[in-house]
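The structure follows.
Shown here: the complex without one of its protein chains, the others still in place.
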Amino acid sequence: MDAPLGTEGVRPEEPGMIELEQAAGDAARLHERDARVRETARAIECILLVSGGPVRVEQLVDAAQVPPEIVVAAVEILMQEYAARGLEIQTVAGGYQLATRPDHAEVVQRFLGAAGREPLTQATLETLAIVAYRQPITRPELEAVRGVRSEYVLERLEERRLIRVVGRKATVGRPILYATTEGFLRYFGLRDLADLPPMAAFGMIHPAAPEE
Amino acid sequence: MDAPLGTEGVRPEEPGMIELEQAAGDAARLHERDARVRETARAIECILLVSGGPVRVEQLVDAAQVPPEIVVAAVEILMQEYAARGLEIQTVAGGYQLATRPDHAEVVQRFLGAAGREPLTQATLETLAIVAYRQPITRPELEAVRGVRSEYVLERLEERRLIRVVGRKATVGRPILYATTEGFLRYFGLRDLADLPPMAAFGMIHPAAPEE
Partner (left out) sequence: MTNTRPGSYVVHTATFEGPLDQLLQLAQQGQVDLETIPLAEIAAEYLAHSRRAFDVEEATETLWMLAALIELKARALLPHPPPVEEPPAEEPGDLQELLEERLATYRVFKDVATALRALESYQQRVFLHPPEEPAGPLLSGVALADLFRAFQEVLARVPDRVEEVPPQSITVAEQMAAVLALLADGVEGVPFEALFRAAATRLEIVVTFLALLELIRLMRVRVVQDATFGAIRVYGRAARDGGGQTGGAGDD
């Protein structure tokens, strides 16, 4: 059942033939459009994945380089396809977005919070404290204070989103600079870094007298 | 439709009945397991979306709170389901990740406004290959293979977190030992080190070197 893609080779003898040919041509065009919509749907799926937020129709049109009606048709197909999945295509104010279904919120939160349930080791806590009070700080600077290599600990803190890379220092080797995150402030209920318990009593590095 | 989980409570009258009941019980259990796998697949889909990187089976087990075999079966289903989609489930760095298919790279790049990613230079790639197949390896060992100084290249690779220092070799000078990272596996989309392209002519490296 191949739909003829062109009719040039056929000589129409009767009016009925012409109608038939037109119908066949329409079917071919429809078929072609359908393929295009499906291909666009695949591309839109990718865009929605990498975006991580709502994407407007115009953005999809620009990226996929197809007319808006194809985009709209593709999104409709995607919505149907995702109807029975764990993810869904949501229509939000800003456009469309690929999101997890609320039914799975509990599992998702358990996954995202997993690392947080592991207690901080003494080394991690100590490192976090130094970064908090001395930020922005480079790894060598941190290691000079701690006296041990701290690469691994810094990575764990970054994973826990307690610290982040904020730039590079303009010295030899251009070492990476670390600082605490917004989440760090939120967790400890601090408005800003000035809210950290003051170290005034300590005078920089020489703890002249123990506090207790 | 409560499937009987055990048959103890039922008094079998005839041998034929027992078989029938067992068959029904088996079918119910199978059905139940199937439903559980499908539900888990939906949840895993959500986890893979939010993770944005490879997720190991243990992490999925923890978050979904189902046994590993259910997780594995669920991932298999997901992989089949995604076979015809714009996205795919990759096995990378000891875990699974939800990623876009390379066919749609142009559209995605247009959307992100990102230029194509910069591939590693030939020298860097070759150095990385040697570290990957000979790890853990010291700089002098590496340089013996490459025949050129490799300090700078190693530094760049460390900066890109494709290799890392894993210790020191117990020989004169205690030279630093390098190995590849998890980022290396991700970068090349490898499941683990055993997944590295086979070294066809590995045997050729020491061609029969007879010890006289």
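Observations, loosely collected:
In this document, chain identifiers A and B correspond to the written order of the chains, with residue numbering beginning at 1 in each.
Keep this in mind: a contact is a pair of C-beta atoms (placed from the backbone, for glycine too) under 8 Å apart; a residue touches a chain by one contact, two chains touch by 3 or more.
Model, not experiment: these values are computed from the prediction.
Within the whole complex, the absent chain has one touching residue among A:P68, A:G94 or A:G173, and that is A:G173.
Within the whole complex, the absent chain has one touching residue among A:P67, A:G94, A:G167 or A:G183, and that is A:G183. Touching the missing chain, out of B:P68, B:G167 or B:P197, is residue B:P197. From the options A:C46, A:V71, A:V107 or A:L154, the residue with contact to the chain not on display is A:C46. Residues touching the missing chain, restricted to chain B, are 49-53, 90, 97-102, 105, 108, 112, 116-117, 119-120, 122, 125-126, 128-130, 132-133, 145-147, 151-152, 155, 172, 186-190, 196-197, 199-202, 204-207 (touch as defined at the top). Residues 46, 49-50, 52, 98, 109, 112-113, 115-117, 119-120, 122, 125-126, 128-130, 132-133, 138, 140-141, 143-149, 159-162, 169-175, 181, 183-184, 186-190, 196-197, 199, 202, 205-207, 210-211 of chain A touch the missing chain (whole complex, contact as defined above).
Operating definition for what follows: only the chains that are shown with their structure count from here on.
One simple way to say how far apart two chains are is to compare their mean CA positions; for chain A and chain B this gives 20 Å.
Those residues of chain B that touch chain A in the complex are listed here as 41-47, 49-51, 55, 59, 62-65, 85-87, 98-101, 103-104, 107-108, 110-112, 164.
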